[in-house]
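The complex is shown incomplete by one protein chain, all other protein chains being positioned as in the whole.
Per-chain numbering from 1; labels A and B assigned in written order.
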Amino acid sequence: MAAVTTTGQKRSIGQIIKRLLLLDLIEGLFLTFKYNVRALYEPRDGGNPNQAIYTEQYPLERPRVSERFRGAPRLNLDPENGSTLCIACDLCALACPVDCIEVGSIRREVRDGEKVNKKKVLTTFIFDTSRCMFCNLCSEACPTDCLELTQSFELAVYHRSGFRWDREMLEKGINYVRYTK
Amino acid sequence: MQEEITKPRETLLDAEEMALNMGPQHPSTHGVLRVLLKLDGETVIDLDCDIGFLHRGVEKIAEQDTYAMITPYWDRLDYVAAVSGDLCYVEGVEKLLQVEVPRRAEYLRVILTELQRIASHLLWLGTHAIDIGAVTVLLYCFREREEILKIFEDFIGARLTAHAFRIGGLWWDVYPEFETRVRDFLKIIPDRITEYETLLNTNRIWLSRTVGIGVLPAEEAINLSLTGPVLRGSGVNYDVRKAQPYSAYADFDFEVPLGENGDTYDRYLIRMEEMRQSVRIIEQALDGLPEGPVMAKVPKVIKPPVGEIYHSIEAPKGELGVYLVSDGTGKPYRMRIRPPAYINLQSLKRMAIGHLVADVVAIIGTIDIVLGEVDR
Partner (left out) sequence: MPEILALLIAPDWVRSLTGERPPNVFWAEYIVWPLIQIVIVLFVVLTVVAYLVYFERKISAFIQARLGPMRVGPWGILQPAADGLKLLLKEDIIPIKADKLVFSIAPIISVVSTLVVLAVIPWGAAWATIANVNIGLLFVLAVSSVSVLGLVLAGWSSNSKYSLLGALRSSAQMVSYEVGMGLSIIGALIFARTLSLSGIVEAQRADGLPYFLFQPLGFLIYLISALGETNRAPFDLPEAESELVAGYHTEYSGFRWALFFMAEYTAMLVTSAVAVTVFLGGWYFPGLDWIKSNWGPNIYVLLSVAAFAGKIAVLIYAYMWFRWTWPRYRYDQLMELGWKWLIPAGLANVVLTGVWYVLALPEAQGGVFGFVKQTAGRYVPTGYGKIYFILTGFIITIPLSWALLATINRRSRDFNLHDQRQLQIKLRSERIKRNEPVAE
């Protein structure tokens, strides 16, 4: 428990003199002037809190996105044969708090060597990014590391229909316009 | 009540009292708060808050979602302190499940929530200052807040709506540079707080705009059931971290700053001091960070036993509580949120009447509301 210094106390002589000399105002002016002067000569890397200018010039300068970032969804493919990793188990759709995932599947006979298995096969996968709140629960529920939230974060589209990502888009990702300096 | 305000009454000098609609679209009502003011000249003589523009029915939604699915909704209550919201809910469910969370997870939770407290207070300071006209402080605050958000992004994967914790612990363990990143931040933040104070603390304009504005005596603050810095500004020593230590807070040494006069300036000083105390807590937690797992053994499908609990934490804005009733199924029978901002907002009328329009803005700022939490 610590009482902060409040204004209940009387001003000391030093404070009165400070006020008379406008030092309380000048202190602040000095600080902002220091920033203004530093801004003129210091390097501007962007995003460095120790430099006078913090701005990252976004579309020209790409932001650093962390590895764990939860952005646009992606359906991963098997790196060996290029087929989807999704087993159409519907766990992601069940885990989703906002019901933005629709998994379409059919039961089909799949030949695996000699044996013929009856297996659920993914047909469609619809992901509504306009409703998604990027909580990662679907990705955590996925048993095969198929559904993943990636680092791309530019999800703006011109029409509402563009928010409904189908399976093809989820596997390929969207095309971005990249701006350069 | 609103009719009473909009109905003009005759005053002296044949002038009519004016009803002024402040919000829901107004630069300084911090979202979609509508404040209906009755003015005599510029003096506020009556006031009514109209809330609910951001109502999403989170409590009702929770009744149809499983326990794990509710956590992300808590990010969206107080969206400038999402991690604190997560902590409240997750600990509530753990209490219901009677799960022991690993020490490491608890320490990491403390680090993250205290960082979140600093971030929330920085945002509060910036917006409060811009309400009173000091624009530059906002940008400085956002610069430091950005550092916290970067740490969050690297740790949790999101900057604002964090979804930081899972029931039973954390999803991720720390990343390799986590400790150095946090320590770097802790190194710069005290100096930066001093910088904001240089701009504001002794500035005569800031003093004249905050000292004696919105005075709330301790007794009334208690009667209004206020919590957080608004309560402590009136000198009442109540901090959930000290009163009912949750998580790992009992392990740390920190002080609870208290005000004397209960005015806007005291509440400002308290939040500044709280940021410094948060720095102390984070330092201690980093020093004593235990090894071990970050996730307890929790069943995949969470079905708490029949029962009910109330759990509350000290969110940046006050006591954030959750009341959970379980009927033994995978979904809560009832979830009730105690949002600190909603309850603290009730003091606006008490504080603002008799002041000028400009002070209403300052007082809304000092209560530190987030409409996501007020409207739920």
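What we mean here is this: contacts are C-beta pairs under 8 Å (C-beta built on N, C-alpha and C of every residue); 3 or more make two chains touch, one makes a residue touch a chain.
Remember, predicted model here, so these are calculated numbers, not experimental data.
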Residue of B:Ile151, B:Leu200 or B:Val256 touching the missing chain in the full complex: B:Leu200
Chain B, residues in touch with the chain not shown (by the definition above): 9-12, 17-18, 20-21, 26-28, 42-43, 45, 129-136, 139-140, 143, 199-200, 203, 205-206, 208-209, 212, 353-359, 361
Contact set of chain A toward the excluded chain (per top definition): 20, 25, 28-29, 31-33, 35-36, 39-40, 44, 52-55, 57
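As a convention for this text, only the chains that are shown with their structure count from here on.
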Euclidean distance of C-alpha centroids - chain A vs chain B, Å: 23
Residue numbers on chain A that touch chain B, as the complex places them: 1-8, 15, 18-19, 24-25, 27-28, 31-32, 47, 49-50, 54, 65-70, 95-97, 133-137, 140, 149
Complex contact set, residues of chain B against chain A: 65, 68-73, 75-76, 136, 143-144, 146-147, 150, 153-158, 161, 163, 166, 171-172, 175, 188, 195, 198-200, 202-205, 207, 211, 237, 255-261, 263, 265-266, 269-270, 272-273
